[in-house]
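One structure is given below, represented as structure tokens, and several questions about it will come after.
In this view, the complex is presented without one of its protein chains, the others remaining in place.
Chain lettering (A and B) follows the sequence in which the chains are written, and residue indices restart at 1 in each chain.
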Amino acid sequence: MVHRLSGIALAVFLPLHFWVLGSAIEGEMSLGSSLAWTEQPLVKLGEWAIVLALAAHLGGGLRVLALEFLPWRDWQKGLAAAAAALTVAVGLALALAL
Amino acid sequence: MNIQTALWIAQRASAAVLALCVAVHLAMIIYAVQGGLTAAEILERTRGNAGWLAFYSVFVLAVTIHAPIGLRSVFAEWLGWRGRSRDVVLSLFALLIAWMGMRAALGVFA
Partner (left out) sequence: MKVFVKRNSGFQEFEVPRHPSQTVLDVVTYIQRSLDPTLAYRYACRVGMCGSCAMTVNGVPRWTCRTHVDRVVRNDALEVGPLKNLPVIRDLVTDMREFFDKWARARGQFAGERTKRDDFHKVKPSSSDRVQVDSNIECIGCGVCYAACDVVAWNPDYLGPAALNRAWTLVKDERDSLKTERLRAVAGDAGCHSCHTHMSCTERCPKHLSPTAGIAGLKRETAKALLKGEL
């Protein structure tokens, strides 16, 4: 379920992300003002949520790939993906210090 | 030629590609953020970089395949939307993603 909801969140977020970056075509000024907008706390929270959604979706996805392609014991696969997602999320949260 | 089997293969293949692309992308973003972020600084580093442009083109292509197929199940199961109209809308969404993604990639890396 987390996998599905994070996927939906990402699908909604992605056009926005592309839009902001696409404004770089208009030059530094436009990208600069977009970046200034992202410094707002509410936006920062949204960014962190999106990064978390990405980590969750990636973890869930790795779990699905493991279950469908590898001859592992079932319970191990849940564990592996959970670990992967957690690592990514923690690493990012720390690194980005949002 | 079973369409759902083909979609399943495409979905899993693009997922594998994305796993790699996302890992690289996030690593790069973290690296970029360490030193602070001004528009001028970013664009200085990225403009004219053919290697990264190629990478992000692959990234955009993988997303264009992966996201609509995922949404296809969600639409069928949670909205009860099946059939031609759904598939047409998803194809349009795919084109939108591809266009916006390439626009962004070109804007930053070309």
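The definition used in the following text is that a contact is a pair of C-beta atoms (placed from the backbone, for glycine too) under 8 Å apart; a residue touches a chain by one contact, two chains touch by 3 or more.
Since the model is a prediction, treat every value here as computed from it, not as a measurement.
K.L.:
Could you list, sorted by label, every displayed chain in contact with the chain left out?
P.N.:
Within the full complex, the chain not displayed touches A, B.
K.L.:
Just name the one of A:Ala49, A:Val64 or A:Ala82 that touches the chain not displayed here.
P.N.:
A:Val64
K.L.:
What residue numbers in subunit B mark contact with the hidden partner chain?
P.N.:
Within subunit B, the residues that touch the unshown chain are 1-9, 73, 76-78, 82.
K.L.:
Which residues does subunit A use to touch the chain missing from this display?
P.N.:
Residues in contact with the chain left out: 1, 3-4, 63-64, 67-69, 74.
Simple rule for what comes next: only the chains that are shown with their structure count from here on.
K.L.:
Determine the centre-to-centre distance between subunit A and subunit B, using the mean Cα coordinates as centres, and give it in whole Å.
P.N.:
12
K.L.:
Which subunit B residues qualify as touching subunit A in the complex?
P.N.:
Its residues touching subunit A are 12, 15-16, 18-19, 22, 26, 29-30, 33-34, 37-40, 42-43, 63, 67, 70-71, 74, 96-97, 100-101, 103-108.
K.L.:
Over in the complex, which subunit A residues touch subunit B? Could you list them?
P.N.:
The touching residues are 4, 7-8, 10-11, 14-15, 17-25, 28-29, 31-32, 34-35, 54, 58, 61-62, 64-65, 68, 88, 91-92, 95-96.
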